[in-house]
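All protein chains of the complex are present and in place, except for one that has been dropped.
So, subunit A:
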Amino acid sequence: MLKLGKKDFTLFLVVAVLAIFAPFILNPFPTDSAMAQFNAGYPDLMQRFVIFGILAIGFNILFGLTGYLSFGHAAFLGVGSYSAVWMFKLLSMNVIPAIVLSMIVSGLFAVVIGYVSLRRSGIYFSILTLAFAQMSYNLAYSVLTPITNGETGLQITLDDPRILGITATADGGIPVTNLFGLEMRSFETWNVGPWAFQFSVGYYVAAIIMLVSFYVAIRIFRSPFGMMLRAIKSNQNRLYYTGLNARPYTLAAFVISGMYAGLAGGLLACMDPLAGAERMQWTASGEVVLMTILGGAGTLIGPVLGAGFIKYFENIFSKINDQVVHGWVSFLPDGLEDVVVAIIHPFVGKGWHLTLGLLFMLIVIFLPGGLVEGGKRISALVSSRRNHNAGDAEAQAARQQPPAE
């Protein structure tokens, strides 16, 4: 199906179903319940899940397959956002040209950065990409202010030409991003009993693009090109003496991966049309590395899981403040309650980085293959237990059987 193997097609189908039904799946708790703050099914966050999923899928094509650890992918994210916002300023508020331009510009950027950085491998490659990203970040803040609008960030205004669109709406407001008239920010709320499910146009546009990106990534993984990339990770010496030049392969992987990042950056701007330099900062580059390793580098689904995991933590876990914790442990005697809250305090709310960091350490140490390896181990455990039980039953049956003679 769709030129995918059976297993890959099933995986794709699962991701598609999850993406389509995300507004339900991520909203398991009734709106008024105490658990409602763990709901992640609101448009803004769901958009982040899929957009950062795209970023991680692209990063994984480079890092997961070739083993080249880029520490500057945020540069492409930022470039993508700036390109998209410029398209909104100059051309129209339609998201299609914005997305196309963000991919082209980030691709060109990746050619230049990749051409230089890929002269080295290992840690030197990582440092070179990091240097380029920091350079872009600092330039965006200072010298390139005419293009990036410096500290304020690039925004759409009422003076923008928008030659194919409208400069201002009929009532004098700034027009909003749309897909042929379908506004990205518009959403439907569907009330079912105590639950409220939100279906946003922006989310579904981003989700469809994520599914296309995911599909392309699967095809790349199963292609001769993908195999070459794995061969590069495995033994470059053998590759050279087999008549293949690793450089153009790694550069192609780098550019594809950079274009994925540009696409993600462009989509971020489509959902919220502003772009700031902080999107290019090294912490943002580090975040995508974390996502990929946390989910499982080199696996298809891993990066998407990792992106969801980190974004959930960033947006949900960080909102658990002391008051909320007090609410949870209010059944305890007063003195004890304060002690418990004081213990939990550094791990939640603003301290969510600590919990994430600890989890990351645990996963890297005990599950080097990330969440995907965790999933595999659990399913192996379950199936072996099932076999074991089946074996027991057989043994019991055998015992009850009278001897043949």
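List of remarks:
Going forward, a contact is a pair of C-beta atoms (placed from the backbone, for glycine too) under 8 Å apart; a residue touches a chain by one contact, two chains touch by 3 or more; residues count from 1.
Methods note: contacts and distances are computed from a predicted model.
With the options "ABC transporter ATP-binding protein", "Molybdenum transport system permease", "Cytochrome c oxidase subunit 1" or "NADH-quinone oxidoreductase subunit F" in hand, the undepicted chain maps to the protein name "ABC transporter ATP-binding protein" (source: UniProt). Contact with the omitted chain, checked across A:S234, A:N321 or A:N389, is made by A:S234. Looking at A:L91, A:I220, A:I316 or A:V329, the residue that reaches the missing chain in the full complex is A:I220. In the complete complex, the hidden chain is touched by one of A:L244, A:L274, A:V324 or A:V340, namely A:L244. In the full complex, the hidden chain is touched by subunit A at residues 3, 5, 216, 219-220, 222-228, 230-231, 233-235, 237-245, 248-249, 252, 256.
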